[in-house]
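As you look at this complex, bear in mind that one protein chain is not there, while each of the others sits in place.
Up next, subunit A:
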Amino acid sequence: MHELSIAASIVEAVTESAAPYPGARVKEVRLRVGALASVIEDSLQFCWQLATEDTPLTGSVLVINKLPVIVHCEACGVDAEIDGVQSFRCPRCGELAADLRQGRELEIESIELEDPEPAQPGAGAREQAEERI
């Protein structure tokens, strides 16, 4: 059950990163989560609402982009994606491959921000346009 602490860490990081855009609402948070990251997607989604309550992230959507494990095979000299997480074997030659190239990621890829309504200047511009018609 560390998904709640993970969710809290995301909220903290996003709040920090959104600080240069005062008043903006966070619409979406996109993650990159490796298959070995030990994060259960459903639990994290479940914790998301709880963790974002009363923060600038309230109501935001959490998008989890799952990344498969990629190993480097010495024998074949290539990086190869493996099926699942229970056997670290090169899919080409079947040899065990210890050199992990992807699969442990636990990252925030990007956030989508919605700027606040540009209240006065925007409204004024529309009125002017109507006058001209």
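In this section, contacts are C-beta pairs under 8 Å (C-beta built on N, C-alpha and C of every residue); 3 or more make two chains touch, one makes a residue touch a chain; residues count from 1.
Going forward, contacts and distances are computed from a predicted model.
**Q** With one chain of the assembly withheld, which option in "Hydrogenase isoenzymes nickel incorporation protein HypB", "Protein-methionine-sulfoxide reductase heme-binding subunit MsrQ", "tRNA threonylcarbamoyladenosine biosynthesis protein TsaB" or "OB-fold domain-containing protein" matches that chain's UniProt protein name?
**A** Answer from the UniProt record of the missing subunit chain: "Hydrogenase isoenzymes nickel incorporation protein HypB".
**Q** For review purposes, identify every residue of subunit A that touches the missing chain, sorted by number.
**A** 1-2, 5-6, 9-10, 12-14, 17-18, 21, 27, 31, 36-39, 85-89, 96-98, 100, 103-104, 106-115, 117
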